[in-house]
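One protein chain omitted, others in place.
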Amino acid sequence: MLTNDNKDKLLTGVIWSAAVLTMGFLVWILFYIVSNGLAFVDWSFITDNYTRTGDEEGIWPMIVATVYIVLLSIAIAAPIGIMTAIYLTEYAKPGSKLVKLIRFCTEALAGIPSIVYGLFGMTFFVVALGLGFSVLSGGLTLAILILPVIIRTTEEAIIAVPLSYREASFGLGASRLYTIWRVILPAAMPGIVTSLILSIGRIVGESAPVFLTAGMVARIPESVFDSGRTLTVHLYMLTTELYTQHDWDMAFATATVLVLVVLGINLLTKLISKKFSKATY
Amino acid sequence: MSEVNAALQAQETKAALASSKRRDFVEHAFHALFLLSAFIGVASVIIIGFFLVKESAASFQEAGVTGMVFGMNWLPPALYGIAPMIAGSLMATAVAVVIGVPVGVLTAIFLAEIAPERLVKVMRPAIELLAGIPSVVYGFFGLVVIVPLIEDVFGVPSGATILAGAVVLAVMILPTVIAVSETSLRAVPRQYKEGSLALGASKIYTIFNVLVPAARSGILTGVILGIARAVGETMAIIMVMGNTPAMPQGILDSARTLTANIALEMSYATGVHASALYASGVVLLVFVMLLNGTLMYLNREKAK
Amino acid sequence: MNTFEIKDLDLYYGDNQALKSIQLAIPQKQVTAFIGPSGCGKSTLLRVLNRMNDLIAGVRIDGSVKMDGADIYADVDVRKLRMRCGMVFQKPNPFPMSIYENVAYGQKAQGVKDKKTLDKIVEDALRGAALWDEVKDRLHSHAFGLSGGQQQRLCIARTIAMKPDVILMDEPTSALDPIATARIEELMEDLRKEFTVVIVTHSMAQARRIADKTAFFLMGELVEHGDTEQIFTAPQDKRTHGYITGDFG
Amino acid sequence: MNTFEIKDLDLYYGDNQALKSIQLAIPQKQVTAFIGPSGCGKSTLLRVLNRMNDLIAGVRIDGSVKMDGADIYADVDVRKLRMRCGMVFQKPNPFPMSIYENVAYGQKAQGVKDKKTLDKIVEDALRGAALWDEVKDRLHSHAFGLSGGQQQRLCIARTIAMKPDVILMDEPTSALDPIATARIEELMEDLRKEFTVVIVTHSMAQARRIADKTAFFLMGELVEHGDTEQIFTAPQDKRTHGYITGDFG
Partner (left out) sequence: GETITVSGSNSMTSLMEVLAETYTNKTGNFVEVQGPGSSAGIRAANQGTSHIGMASRTVADSEVEAGVERIVIANDGIAIVVHPSNKVENLTTEQVAGIYRAEITNWSEVGGENAPIVAVTRDSASGTRAGFEDVLSLKQTINGMKVSAISPRAQVANGNGMVKTTSGQNPRAIGYISLGTVDSSVKALDVNGVDALVANVQNGSYPVARSFVVMTGPKTPQYAKDFIDWILSEEGQDIVAKKGYVPAK
């Protein structure tokens, strides 16, 4: 029979082990990837073209394609998402049927597995609208995919703006629009920026919905109607074609770059929200 | 005299307070714009739903809903049974939950209640990093590390098993479970904790008897979001689970998930075969909707 | 002259009745205090006067509220009403922007853009709120750098800048220290010369110090109202008597 | 006999000093009230007595606090200290479980499992908190079904069930209506027979009604303490006088 104190000690031990396990796994994955890949990441790996004749094996075209797709989907989704969040928090009657419908649909969008987005994007944008495998198809598909992330996070940021600001602004006879523009959006800005960066992370990490809509051509897209291969898709392609040790090295190197990109995005989120919160408060 | 004055002032005030229409126009226009934006999300769901149903109709017609959902054999273009894939998805998810949820919840407890603040400052970004790593990287890691490991440890002919998929999924749902659980643990009113400690209860007793029960619905939300993520995961699973379209006999057997089925065959398939893949998507969506429904139900309980 | 005349006012939050057939006249250019125990409806009634309760879903109002003889729940532009009835809240709530921007906010929201006009209005308002001397050298620094008492005066300045007829204050000093409280109470002396002031306070002593008229509420009812001196020295209702002698609350 | 003896106590929240060289003795089996304006440090001092401040990061304490002669900041088991000094909070905070479970909680946390023992303790505690008759038929229904006043008495019962020597109360009636407040005040009469009671209150009237001793705080300092009657009728310090006559606060 365990005494109370021993039971406490045991449970404390269990909790510590869970934390160690979580961290252990993270360190293991990171170490495995980075230790195998970092040696092959150099400047030319980043800035070189990628050719199948074997002259160049850089990832520059993938970086450019990733940036294009990120910019395009954010440019489409951000205004829509932010305006939706404004509607839900500032205009709609809470609990009305309309809000329920919109919220239900946002939840549904958030729940749809990304492979289904791929399926849909390929049928709708690529074939039905005739956009082909292109940065545009990919950007549109991913825009829908990140819409719920932006809506939810922005909503939370807006709701977190103290009621007292709204009261003060309305109390001074300001209109709703003016209140939103001058007080609410600036105060919610760190949250909004965070939501955008979260979305970037999501886009960078996706693979199936990207290659089913944007294709996988490894060159710098010249227009939004060209196909492009993102970094993650590139890693996926590499892993399905691991022939020589050299192929392995390139896969590890690409994975390392991806991990570093994600790390950079996370740090950026922290930095920006810190900076904003200093600026406004 | 003063009555006349009063009446005059009333009129003046009334006029001064009367609403002006021109200004309201801009307000109305923006109101409409915001509303329109809000409907784009609704429209997207409708279009996606429409296309899925439309595209999957042919296969449901050909094979019948029960023929597909309960069919044991996937041999397009003759047989379109996706029961093995449904089982594969469910088993992989279930095992991932069994592994990932206890570890996740306990880690959340660690972060919210046990860890010194300095450690939390290191761990939280680390866990966010875990959340941001692309699933392809997890799959790659699973393929070259976990799969051979399972071969060695369990002595099975091939390590590409449900267990391998579940381990990878467990790690992938950890960040979701941890983040949501930690938030809800921290949201438990301070009074509960103080009340318990003031009665001389130990920290651990307080955690398991007051904090965790009070945060239960939040923790459940985290678990359900984790399940949704696990059910929807594709690329990592393709790389580690063997993708055999046969009914799995146990967790040390290979299996194919619904998502893997779509990703593996989508670009090849035509006709009814393609339609059957859309049907897999519909089944997947039904799962996720059920999960969402559960979540809404739970949150309604919480609101009470 | 009365600024407000409230007749048969009932107010419900959903099913919960928070105000019960209130009859009350609020005289012009005087300070009227609302007192009563927590939850009795003081804030609710105050917010009826500039229709701030419109922001809360599920609020239902019966009865009539007239401002200078005009029904404010008839077809009026709520924004204009709120410009005429400025409001100061319990916790100082300056906007997260500079001192200047805070005071100019209301005018800018009405479309005033001319810098000179704004400068003048800002200065006048800050003087009116007895804050000018303390901040004139740092008008463009952030409002959050001010102390609690200064922030509250800034909120009063912000309200004065709208040139309202009425200033509504909901426990404006309850979050302040005694010295800051004293400064605001002094300021009230000046304000009453120009504005009709309605103040909610939980401190009977404060009501006694600053109010011309006092209204005592209990559980949504207006128990008694009249001259402050009379309420505190010769209350008509024994509930009022019980409250001011400290039998409950 | 004094239960607590506090000497030269300084307390800092980070750099902010919240208590300044407090000297205070709290006598056994009497009711001691802490009064003073908001933020003066009443709650902080109360929480010093059962080391509840340990939970807050960055708190630093100098000086000595002795309970029955033993230094509670020396090497003591905090859990045992807290069992001896029960605490009742401002807002009733029953746990989200049944009435019975709430009262039995503390004993269970000590490892008591025997049903009979627990039943007895629960009944005694509920009787002690004058709640037994109201809840005896629904011991196993959820505590949130009780009214605010009942919940607060449940929290007192929960504390009594630990058989403490001291009960610390932080504004225990400020969230309650007058009738519930009256019931709790009645209960205090009984409690003082068995326990040393320390109560923080913002209502001077309440302090006067229930306390044997009163201590008046201002900005972290103990201005004056002594017999309640004396503090209210013949305060030694003019700040005390100013406060009780309503000049500030």
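Per-chain residue numbering starts at 1, and chain names A, B, C and D are given in the order in which the chains are listed.
The working rule: a residue touches a chain if its C-beta (ideal position, glycine included) is under 8 Å from a C-beta of that chain, and two chains touch if they have at least 3 such contacts.
The structure displayed is predicted, hence computed values, not measured ones.
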Displayed partners of the chain not shown (whole complex): A, B
Option touching the unshown chain, where B:45, B:129, B:143 or B:198 are the choices: B:143
Candidates B:76, B:195 or B:218 - the one touching the absent chain: B:76
Omitted-chain contact residue, chosen from B:10, B:58, B:252 or B:269: B:269
Residues of chain A (touch criterion as defined above) contacting the omitted chain: 51-53, 127, 132-133, 215-217, 219, 226-227, 239-244, 247
For chain B, residues in touch with the removed chain: 73-79, 84, 143-144, 147-148, 151, 157-160, 238-239, 242-246, 254, 256, 263-265, 267-270, 273
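The rule we apply is simple: only the chains that are shown with their structure count from here on.
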Farthest chain (mean CA position) relative to chain D: A
Euclidean distance of C-alpha centroids - chain A vs chain D, Å: 51
Sites on chain C at which at least two other chains make contact: 80-81
Of all residues in chain B, the ones touching two or more other chains: 202, 205
Interfacial residue positions of chain D with respect to chain B in the complex: 50, 52, 55, 57, 79-80, 82-83, 86-87, 89, 91, 93-97, 105-106, 108-110, 155, 158-159, 162
Interface residues, chain A side, partner chain B - complex: 4-5, 7-8, 11-12, 14-16, 18-19, 21-23, 25-26, 29-30, 32-33, 79-81, 83-84, 86-88, 90-92, 101-102, 105-109, 111-120, 122-124, 128, 144, 147-148, 151, 175-177, 201, 204-208, 212, 232, 235-236, 239, 251, 255, 258-259, 262-263, 265-267, 270
Chain A to chain C touching residues, read off their complex: 93-95, 162, 164-175, 178-179, 182-183, 186-187, 280-281
